[in-house]
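Only one protein chain is missing; all other protein chains are in place.
Right, chain A next:
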Amino acid sequence: MSLRVLVGVKRVVDYAVKVRVRPDHKWVVTDGVKHSMNPFDEIAVEEAVRLKEKKIVSEIVAVSCGPPQSQETLRTALAMGADKAIHVEVPAKDAELLSPIHVAGIIAKIAKDEKIDLVILGKQAIDDDSNQTGQMVAGLLNWPQATFASEIVQADGGLKVTREIDGGLEVIQVKLPAVITTDLRLNQPRYATLPNIMKAKKKPIDKKSPADLGVDTKPRLEVVSVDEPPVRQAGAKVANVEELVQKLKEAGRI
């Protein structure tokens, strides 16, 4: 097989950052906050690179939708082993209103344009946790989908995918072209080495806008409010059951 693979990579607030709500309560603070590639997308890139190493894949195209800084994320994908990249630039202000349906539209269009045989996406992004894009891409393209993959092997002219489902594993066979979304245990992604980062600089990044692809990114959802979870009230120690009962009564709980 010599498949052309598209991997989606999203630039998100780094998993180790303790996020803070923005004063306007419309999103979290992103200025000056460390960002990195969505961890599930790293797994997607890694899987594509491994499939390429096994000669199942011939070319890997990394795609990212987002602000100019998304290029850094694409560079990481290129350094990990993607062959070329497409940056669909969306200004930072609009990017936070971009929802799965928009991104799915963009990916589906690029998949057609680039004659892609296999789309591998992270099962969800760690910022909005939507878990919808892969499914929507499959729907828009009318391709089979294999979500939450924990193992992918070549079989019978298609792919045999092991899926992590509640209470166990499900093995399904998909025909190509197909859409796969990755789960945590699919692989352990490599880190980009410095020489590969240097080499990645020479790989091409195409820049496009959603309009170039004929995708309308007008928001269909409105963010009403983003809030911190309520802070847990401090507890108090009581000496005995009597005191506990009394305090609960005072608090009006019993």
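Assume contacts are C-beta pairs under 8 Å (C-beta built on N, C-alpha and C of every residue); 3 or more make two chains touch, one makes a residue touch a chain; residues count from 1.
To be clear about the criterion, contacts and distances are computed from a predicted model.
Novice: Which name from "small monomeric GTPase", "Transcription initiation factor IIA subunit 2", "Cytochrome b-c1 complex subunit 7" or "Very long-chain specific acyl-CoA dehydrogenase, mitochondrial" does UniProt give the chain that's left off?
Specialist: "Very long-chain specific acyl-CoA dehydrogenase, mitochondrial"
Novice: Which listed residue (A:P23, A:G157, A:P195 or A:G214) would be found touching the missing chain in the intact complex?
Specialist: Of the candidates A:P23, A:G157, A:P195 or A:G214, A:P195 is in touch with the missing chain.
Novice: Identify the residues of chain A touching the omitted chain, counting contacts across the whole complex.
Specialist: 32, 36, 72, 75-76, 79, 191-195, 197-198, 201
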